[in-house]
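Omission of a single protein chain aside, the complex is shown with its protein chains in their original locations.
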Amino acid sequence: MTHPILEISGLDVFAPGADGPRQLVFDSTLSVGRGEAVGLVGESGSGKTLTVRAVAGLLPDGFTTRGAIRVDGQELAGLGRRAVRELRARRIGMVFQTPRAHLNPLRTIGDFLTEALVHVAGASPADAGRRARALLDEVGITDPDRRMRQHPGELSGGLLQRVMIAAALAMDPEILLADEITTALDVTTQEEVMAVLAELRERRELSLLFITHDLALAGAVCDRVNVMQHGRIVETLPAATMRRDATQAYTRTLMAAALDEAPPIVAEAGTAAPPILRLEGIRKSYRLRDARGRADTLVAVDDVSMELARGGSLGIVGESGSGKTTAARILLGLETADAGRIEVAGEDWSRPARGGRGRRHRAKLAQMVFQDPYQSLDRRQTVEQCLREAIRVHRPRAERAALDARIAELMGHVRLDPALLGQRPRSLSGGQRQRVAIARALAADPELLVLDEAVSALDVTTQVEILTLLDTIRRETGLALLMITHDLTVIRRLCDQVVVMRQGRIEEHGTAEAILDAPQADYTRLLLDSIPREGWTPRRRRLGRTGSLATVTRSTVIPD
Amino acid sequence: MSVAQIAGGAVPTVAKRAARRDWLFRGALVVFGLIALAALLGPWIAPYDSSALYVGPVNGASSLAHPFGTDDVGRDILSRVLVGAGASVFAPIVVVLLSTVLGLGLALTAAWFGGWVSGVVARVVDVIFAIPGLVIAVLAVAMFGKGLVAPVVALSIAYIPVVARLTQTAAARELGKPYLAALRVQGVSSLAICFRHLVPAMIPVVAAQMAVGFGYAMLDLAAISFLGLGQQPPAPDWGSMIAGGQAGILAGAPEQSVFPAVFVVITVLAVGIIGARVTLWAEEKER
Partner (left out) sequence: MPPLTRTVLARLGGMLLTLFLASVVIYSAVLLTGDPIAALAGGAKPTPELIEQIRAAYHLDDPLWSRYWQWLTSAVQGDFGRSFVYKTEVMTLLAPRFGLTLQLVLLTVLIILVFGVGSGVVAALRGGAVDRTVAVLTSLGMALPTFVVAILLIWIFAKSLGWFPVYGEGGGGWDRVWHLVLPAVSLAVLFIAYLSRVTRSALVAQVHSEHVETARVRGIPRSRIFRVHVFRNAAPQILAISGTTIAGLFAASAIAEVAFGLGGIGSLLVQAAARADLPVVQIVSLLLVTIFVVLNAIADLCSALIDPTSVAGGKAA
C-alpha cells in the first residue's frame, strides 16, 4: 500500500502566551495523496496558515505542536534536524502569499532559482543555470535569459509568483504547499497562475495542498476541500459534489458568497431626474520613475465619463492600475484632474474646494468609505468621538442631546450595538470598523456615497453582511452609491449600473444585467471568465505582463 | 559628540526587551528621581559650602566627614557633586526642549508648505548635520564666550537634524494614512485635522525622542565642560570636576574624578532605561 504524500493527524498548535500556551489549532487531520490536490479553506484566524506552516517548519519562535506530520510515511518528529531539513528541501515546495516579500530584493531571479540546486543538490552553476531557464519556461515565462538577470523589483506580482513556483519546483518536490498564493493578485493574473499550476500538476503528478479563503477557487482546482473555522477542520468534502454534500452551516455561508447565487439588481425605471453625478472627459497623469529609475509618465485616468442617477448605484470595476480609485479621489477633491468636468447635484466640482466652507458644503453632498477601515479611522478616537466629530462639522452649535440622539440614530442605521460607543478601532472586528466608517460617512446625510473597495479587506461572510447593509440603506434613504471594486461579485450584489475600466480607460458601461450576463467587450468577458466557480478550469489567455507596473505613491498633503 | 547625530536610526530591540522588565524601569525612575531631587535641592542638602576652600585636607581620601573625599584645594567633593547636579540635569532639559521646538517647527513648516520651502528646510538640516556637534559648540563658545549658555545653544542647534528628520518621517507616514483623507472628505478644517489628529498622533514619537535625546545631551554637555568650554570654575559641574581631578588621580587621589564620573554614568544609564521604555510605549501606540 502506498502512503499519502502528506499526512497530518491530530495536529494541535499552541502559541506562547503570558499565562501559558494558547491553543490555536485543534486536532487538525488531513491527508494529501500522490497527485492529489487538497484545499484548506477558511477565513482569517481560522488556523489554516498555521497548519501549513507547521508542515513547512515555519512556525514563529515559541510556538509548539502536538500530533503527527508524516511526509511520504516518514514521521517528522522521529527524524533528526538535518534529516528533516533535507526532507523538506527535497520533497516539499512552498509558495507564499506575497512573492515580493519572499524574494531577497538584492539578489537576481537567476541567483534565486539556482541557489537550492547549487547549494543543496550540489549541481554545478552551469547546470543549475540551464535547469533554471527550463523551469522559467515551464511556468510560462518568456525571455528567461533576461529574467535571470533581473531583480525582483523589476517584475510584476504575477510574474514573481510564477518565479516562486519555478523555484519551488527546482528540487522536483512531490508536493507543493501553496499558501494564499493568488490573494494578492488580480483576478485575471490569478487565473494565469492557477493555469500554470494545473499544467504542472498534470505533467509532474504533483500533489498540492492549497490554502485559500476562497471556497469557489479551492473547489475549482482541488479534488477535496477541508473547511476550517476557529482552528478546527469542520468539514471535508469532495470538490465535485461539495455544493450538494455540504452539511455545515458555515460551509453554506461561504458558498453563498459565490457569484451566481444572486441575480443582478435591476434599476428602477423612471430616472428622468438630473443625475446626482456626472463625469466628463476626466484625465489625470503622474510623473514618476520606473523600476530602472527613468522618468516616465503614467496616465492613470484617460478621458473617463460616466453618470450616476439619484438614488442609483453605479459600480466601477477594474484591476489594479485601472484608474478606478484615482477617479474616485478626483471626484472627492483628494486629487486634481488635469482635464475634464465633474458635476455633483448640478454643481461644478471640477476643482477641489478651496477653503473650509466649500469643503463642508461638498461634504454634505458626497462622502466616502475607504478600503481599510482600520487605517481610515483615527486609532486614538473612540467610536463616539469619531461620530461626534463628523456630526459637529456640519452642526457646530448643536446641543449635546441632539448630537447624542443623532449618534444613536447612526448606530442604528449601521446595526451597531450602542455598547460599542466607548471602544477604539483596535478592539473592534473588521466588520464593526467598517460599519463605524459607514456611520461616519452617513453623519452628514450625503446624497452620494463613494465606496472605495469598501469590502475587499473583509472576510467573505462579513462582506455579505456589509453589502446587504449598504443595499438596505440605499433603499431606505435614497442614497446614491458609487462602488469602486475589483470584484464582480460585489457588483452583482449592490449595483444597477456598471463601468468597466482598464488601464485608465473605460472598456464598457451599461446596466449590471447586461454587463454581467451579456458582456460585449473582450476584457469584460475575460474578467467574468476569470472568476472561479463550479466547473471552472483556469486557462492561460494572454502573455504575462512583462514589467512591473509603475506605482504611484500618494502623499496626501493638507492644502490651504 | 556625534552620538546624537547618528542616533536617529532604529532603537535597538535589546533595549526594548530590557525596557519591558518592570523592576529595572522602576529602579531607573527612583535613581533619576533622587538625582533630580539633588539637582533641585543641591545647595541646601550639601554638607559643606561647595566653593569653600580647605574645609578638609588636600586630596583627602573618603572619610566619614567627607564621604567622597576632598579635592586639591580641600573642597568637599560630595557637596560639589550635589550642587553640580543642578547644571548637569537642567541644562540637558533646556537642550531637549529647545531642539524639539526648533526641529518640530522646521519639520512642520516643511510638511505644511511643501514645495521649495521643504527643499530649503531639508538643506538647512543637511548643513547643520554636516557640522559636528563639537564644532558647533566651539563656534558657539567663540560667539558667546565660555559658560553654560554657549554649549546649550550649540547642542540645541546640533540636535535639530535628528528631531526634524524624525518628525518629518513620522509626519509623512501619518499624512499617508487614509484616516486623514477621510477627515478631509468629511469637511473637517485643515487646522482641526492638524491639531486634533496629526499633532496628537506624533506625540509618542516626539516624547520618545526627547527622552533618548536627554541622555545624549547630558553626555555631550558633560564632555564640553570636560574640555573646559562649559560651566566655568569655581561653579561645580560634573564634567569639569572630572577634568580637574585628573591631576588628583596621578597624586593617588582618584575620588575627585571618579565620583562625579560615577554620577554621570548612573544618570545616563537611568535616563537610557527610561528612554527605552518611552520608545516602547510610543511603538505600542503606533500599532
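Think of it as A and B in the order they're written, each chain with its own count starting at 1.
Heads up, the rule we're going with is that a contact is a pair of C-beta atoms (placed from the backbone, for glycine too) under 8 Å apart; a residue touches a chain by one contact, two chains touch by 3 or more.
Treat the numbers as computed from the prediction; the structure is a model and nothing was measured.
**Student:** Give the residue, chosen from A:G153, A:P274, A:G422 or A:G478, that touches the chain omitted from the document.
**Tutor:** A:G153
**Student:** Given the contact definition stated above, which residue among A:A15, A:A89 or A:A123 touches the chain not shown here?
**Tutor:** Once the missing chain is taken into account, the touching residue is A:A89.
**Student:** Can you list where chain A touches the absent chain?
**Tutor:** Residues of chain A in touch with the missing chain: 56-58, 85-86, 88-90, 92, 94, 96, 98, 101-107, 115-116, 119-120, 151, 153, 164, 167-168, 170-171, 289, 291-294.
**Student:** Could you please point out the chain B residues that touch the chain left off the display?
**Tutor:** Chain B touches the missing chain through residues 1-3, 5-7, 9-10, 12-15, 17-18, 123, 126-127, 130-135, 138-139, 141-144, 146, 215, 219, 222-223, 226-229, 239, 242-243, 245-246, 249-250, 252, 254, 257-258, 261, 264-266, 268-269, 272-273.
Basically, only the chains that are shown with their structure count from here on.
**Student:** At what distance in angstrom does the C-alpha mean of chain B lie from that of chain A?
**Tutor:** A distance of 47 Å separates the two centres.
**Student:** Spell out the residues on chain A that touch chain B in their complex, using ranges where they run on.
**Tutor:** Going through chain A, the ones touching chain B are 329, 332-334, 356, 359-364, 366-368, 370-372, 375-380, 389-390, 393-394, 426, 437, 440-441, 443-444, 554-560.
**Student:** Flag every residue of chain B that touches chain A in the complex, lowest number first.
**Tutor:** 111-112, 114, 172, 175-190, 193-194, 196-198, 200-201, 287
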